[in-house]
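The excerpt is restricted to a subset of chains, each kept in its original location.
Labels run A and B following the written order; every chain starts at residue 1.
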Amino acid sequence: MTDLLNSPGDQAFREEIREYVAGELHPDTRARVSRGAPLTREDFSRWQKSLHAKGWVAPAWPKEHGGPGWTARQRIIADEEMFRLHTPPLPGFGLKMIGPILIQFGALEQQQRFLPRILSGEDWWCQGFSESGAGSDLASLKTRAVRTDGGWLVSGSKTWTTYAQYANWIFCLVRTDPDVKKQEGISMMLIDMSLPGVSRRPIRLIDGTEEVNEIFLDQVYVPDDLVVGEINKGWTYAKALLEHERFGIGGIGRSKQLLARVREAADASGRAGEPEIANALDTLEIDIMAIEATTLRLLAAVEAGVKIGAETSLLKVRGTEIQQALTEVMLDIAGPAALAARDSAGVQEPFENAVYQFLNWRKLSIYGGSNEIQRSILATQVLGLK
Amino acid sequence: MIDFKLPDEETLLLKATAERFIADHYELALRNEMLTASAGQLPAHWGEMAELGWLAAPVSEEAGGLGLTPRQVVPFMSVLGAGLVLEPIGPVVMHCAPTLARALPSDKAAAALAPVLAGESIELIAAGPANAPIRATREGDDLVLTGSVPLLIGGAQAAAFWVVAECEGAPLLVRVPAGEASVEAYRVVDGQSAARVSFKGVRRAAPEAIAGCEEALAYGNDLAMVGKLAELAGLIDRLYRETLEYMKLREQFGRPIGRFQVIQHRMADMFIKREEAQSMVFLAAEAMASDDTAFRSKLVCAAQVKIYDNARAVLRDAVQLHGGMGVTDELPVGHMVKRLLLLTRLDGGRMAGLRRFRAAA
């Protein structure tokens, strides 16, 4: 689809990215990404190495911590090009979550110890926020840390922990004071997953993959130097996280790549000209433009010093609605051609992952603050309805 | 004539046996076990289904069946659909058997159907896609069949196929033993066994073919659609009920989430979609009794469009309202969703239904 950012400078920057990616991206990885197939750990780590070598692995980090020093506009372009070129989207638990938290709130020793290993991929982080009893009501979490000599003993369980099977570290929200208002007794801790007391149960998802897990913590010892910032301030840090890279939550690059893939499938199956298909795809292309234009407009306002807060929730809502709609149009195009089980003798290209992507991406409107939560945030924090 | 009388005793009995069957055999863990079988293996409970008389349900008594009306069979099919059965009950009971019972004179139908209704031989209607029908050409006294069916539920388990073949502009119905076709077995997304079935120059004696079967084929296709819609209406109903239950149990922010107004209105909409699906599947079943084939087809297509639409919407909301649990394989909701996806996309979907609706004067 049309590039909105197409000044000569933009074009040169795109060219630079294309050139590097062309020389680095492994063809197997490229093929899996382009077909919407599940990715392997190798796909991610190989690609992280390439990006790290070039200094591009953490687009939004400050330069002094290893970021590339790109402008917001460049970050948008880079995201778009990376998706367009079918590079694998690196999991954000280290690069977009705990990394930025440590940069903002971590102790100097924590930064020095962990940040380089996040950039290099040496450490793989996972996130221990959700609990099975809490869901959208994150602050009612029950995992408890009890004071012990020089540290804490943590017990409880976490769930929806994506890629925990690959991770060696987990950052957790735990309750350190049960006697105060629920948001005020929470701390953030860094836990080595090889410690005794840490165990894992994979959760089989609706699409047949096992990318998420339950994590059990049984009297796991966390020394004081692995607590992030101050005790009982964990909720503040978690909230700050939601604001980090908040302009990226529209997933514009991802949506554009998916749109391109659906258009290719429509062409390949000879159905691109059917009015219902054509209208749906054109409308979704325009929907993507609208959130891209909104992202750019909000960014311009921020750069001009206007304070933008929870408005970005709209990017999450619309972005995920668009992506889910695209996976559904893909199924409309496929018809029965998408119905064979993955990897079975019945699969038909280019629809071999269509059902599974449709199923897997139902999560987009659930995790990271469900779309219902996002609408409530907009209504109360932006519109002042309370 | 359309009449919405409450279900009679036979209907309720048949439905009750289906409920017992599901309770006995289709607990989620047992079903997951069945999924590990190879796609070509015979369906686990076929014999029991035959013994229960199910395979004969909507076939006329003259042809050896029980002579139940479509209306009487709908609640039964709803239970089996919502129960996620893996046996090819729809393709055999709602499609193949009633089609043959209409296409053949009753004595011949009774003979042909006897092993099918007894559960000894799984036989299926095999028709190619609309844009690539199977062709029959005459060579001397033989017919030569060429073409394929990319996705036939139960195809890997069948003993014979009743091929719908186009010959000189009209359809013929030709029985082909499975051994003479090329059958590539695989599972579909909801775990059912299926196959790509190809006929590569299969030869049959011409007199064996059944001609003049247009009306029977049309009736059988409409009835098969009613069966599918019954399954979907059952799935919609169960998704609605399980989601409602979850909304009453699951607590967030200190109260059941079903107390939040946004959830309440979403559930009200799901209830409406469930009611509409129930109404439309009965309407379609009633219409099957009409002699006016255009009227019958129009109402069946209307039900198809409405139920497909409602199924898709209910799928989205049932998963969303279940939150994280909705995207796992650990609750029935995830499995129901996959069957619902399959059933709404086996044919041309809402658009094909809408076009046929338009065409039925």
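Please note the rule applied: a residue touches a chain if its C-beta (ideal position, glycine included) is under 8 Å from a C-beta of that chain, and two chains touch if they have at least 3 such contacts.
Computed from a prediction, not measured in an experiment: that's the story for all the values here.
One representative per chain kind is placed here, while the whole complex contains A x2, B x2.
In the analysis below, only the chains that are shown with their structure count from here on.
Between the Cα centres of chain A and chain B there is a gap of 40 Å. Of all the residues in chain A, the ones that touch chain B in their complex are 130, 134-137, 140, 159-160, 203-206, 208, 274, 276, 324, 328, 331-332, 334-341, 344-346, 348, 355, 358-360, 362-363, 365-367, 370-372, 375. Residue ranges on chain B touching chain A, taken from their complex, read 39, 150-151, 184-189, 191, 194-196, 250, 252-254, 262, 312, 316, 319-320, 323-324, 326-330, 334, 337-338, 341-342, 345-349, 351.
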